[in-house]
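Mind looking over this structure? Questions follow.
Only one protein chain is missing from this complex, and each of the others stays in its spot.
Every chain is named by a letter (A and B) in the order it is written, and numbering of its residues begins at 1.
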Amino acid sequence: MELILVNVIDGLVTGLLLFMLSAGLTLIFSMMGVLNFAHASFYMLGAYFAYQISLALGFWMGLLVAPLIVGVIGAGVERYGLRRVHQYGHVPELIFTFGLALLIEEMVQFVWGKNTMPYSVPEVLNFTAFSIGANSIPAYKIFMIFTSVAIFIGLLFVLNKTRVGMIIQAALSYPRTVEALGHNVPLIFMGVFGVGTALAGVAGVIAGPVLGTFPGMAFVLGSIVFVTIVIGGLGSLWGALVASLMIGWITTFAKSYNVQMSDILNAVGISTPENLGNSVFRDLWTVTSPQIADILPYILMVLILIFRPAGLFGKRES
Amino acid sequence: MSTPALELTGLKKSFGKAEIIRGIDLSIGKAERHAIIGPNGAGKSTLFNLITARFPPTSGTVKLHGEDLAGLQPFQINRRGLSRSFQITNIFPAMTVFENVRCALLWAQGYKYSFWNLVNRSRSLTEGADAILDQINLLARRDLPAGMLSYAEQRALEIGITIAGGADVIMLDEPTAGMSHSETDYITDLILKVTAGKTLIMVEHDMGVVFGLADRISVLVYGEIIATGKPADVRADPKVQEAYLGAALEAEH
Partner (left out) sequence: MNDELTTDPSKPSQRMRAGSLSLTLTPWIVAAFLLLVLPFVFTNNSAITIMNQMWITVIFALAYNMLLGQGGMLSFGHAVYAGVGGFACMHIMNMSDFFAMFPLPVLPLFGGLFGMGLALIVGSFSTRSAGTVFAMISLGVGELIAACSVIIVAFFGGEEGISGDRTYAMPFFGNEFLQPIDVYYLTSFWVLLSAALMYLWSRTPVGRMANAVRDNPERAQFLGYSSRWVRFYSFVASGFFAGVAGGLFGINYEILTEENLNTASSGVILLVTFLGGVGFFFGPIIGAIVFTLLQTVLSLQTELWAFYVGALFLATVMFFPGGLAGILMMHVPAIKLGKAGGLVRPYIKTLVPALIGILGLAALVEMTFHVRHAATGDNEMTLFWTTFDSHAILPWIIAIGVTVVGLGLARATLPAMKEAWSEANSVGGKL
């Protein structure tokens, strides 16, 4: 029971972190039709910038300033890169963001090298919030949960209660109409891209200290974020939330409970064959859930794409 | 009486609660030129899309040469001898004009998905495609990318692609939309020439084209056919006058 509760909290942290990335990505996709491969790279930039700023001005200034810088860079990428490639069509756009992801990783290595940066949890939050049985829950995790929830509420508020949000919502479904109504859609695009990447930056700032700040961090999370928004349904904010939490919990639980495939197969009535040692299927029988935890999201995505191409909450295909 | 080329029975289509096509019965004989006219939003294009299985009907049947088309995919319907053009120009812009037409010939000449035939080696493909290009007067543009053609030329090419496969039922969706007078005359002549002996079903706004081409006309208003008959009869029909034609004819003159 205690372990379940701990896992629920851990999964929630992972899920909400994923959501901060996927929310921006899905907003960008539904507005511009671009799947931004480099989205996780902005998350990485957030972590690195925050680390650099925290050296001079402390963690909190990093949390405040780094996402702003990332957002400005994001808007610049949209303005001077994507907008140019847009005329060639969607495939070159996708390829552009893919190349951008490569380049950002190389640039990060160029500036900061290949090692993990000593970016750590700030002193104020470096204590145990409470304990569940023998498991202590660090305060930083609670801080992460609160930050993400606050951002989600803020996002909902902006989208549903403000004028800009109304225009964005309208542009999600009817970009041409919105343009015809006299709104500056390219500016909105740039803004959404900037805000989306800034959100990724925030995620990077708060995830950097726990997940590690290293050049591969974008790659580790990048494709999972993709998977999340595909599962949730491209363009759906709620879908992104549900899928993020789902993936957060699935992977956390799969990692923490060591279930072997043979146990499952035995449970459904298939008995383990003898002399497994020589069988080609040996590895299938001995697969454990922690081993496949990281690929479960991909399996889920492929299944979703086959049987429900629009995703869980999506309204349209591709 | 022989089997009609195309027969629609009780055809209905709803999008959500909106009923766009409200039960259409229509029979079009072999080698007939049939025009479907009607005001904007009457469901003409939807009707076209139902016949060619771009979307499935809510109820009712479509029969091509007596065969029910229910459940067939567009490409399967095409293989049974029905070909269509689109309201918005729908060609392969990056391929040459010649390639556009040649692709339209492949299935008809039995090449299917073969990867053991070379298209350049086939005399019948090359000559067939050139013959079509000759018919639609685009031989001079043969090796240009289709996307570089003028609008009227693209429409002519689309008609060429539509007839190339040798389908005997040809459906044209507003072939003269957005054209100047001289271009319209050109396309009308072209349609007359290339559909000789075939069944033609067309949606058209230009009354000059309709009355010049069609043997029979159906008037579609709010998803229902309110009149079908010879051009003169339709013109005289008071219901048509009231619903649509009067206003349109006044606008013409």
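Criterion: a contact is a pair of C-beta atoms (placed from the backbone, for glycine too) under 8 Å apart; a residue touches a chain by one contact, two chains touch by 3 or more.
It should be emphasised that the depicted structure is a prediction, and the values quoted were computed from it without experimental measurement.
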Touching partners, among the displayed chains, of the absent chain: A, B
Selected residue (touches chain absent from view) among B:E99, B:E183 or B:E224: B:E99
Chain not shown: contacting residue from A:G113, A:G154 or A:P186: A:G113
Touch with the omitted chain, as defined above, among A:L125, A:I142 or A:I292: A:I292
Option from A:I95, A:V124, A:L187 or A:I270 whose C-beta touches the chain left out: A:I95
Listed residues B:M148, B:L192 or B:A236, member touching the removed chain: B:M148
Contacts of chain A with the absent chain, listed as residue ranges: 35, 81, 84-85, 88, 90-92, 94-96, 98-100, 102-103, 106-107, 109-111, 113, 223, 226-227, 230, 234, 280, 282-284, 287, 291-292, 294-295, 298-299, 301-302, 305-306, 309, 317-318
Chain B residues touching the omitted chain (full complex): 52, 73-75, 78-79, 83-84, 86, 90-95, 99, 102-104, 106-108, 111-120, 123, 126-127, 130, 133-134, 139-144, 148, 161-162, 165
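We adopt the following convention: only the chains that are shown with their structure count from here on.
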Chain centre separation in whole Å, for chain B relative to chain A (CA means): 48
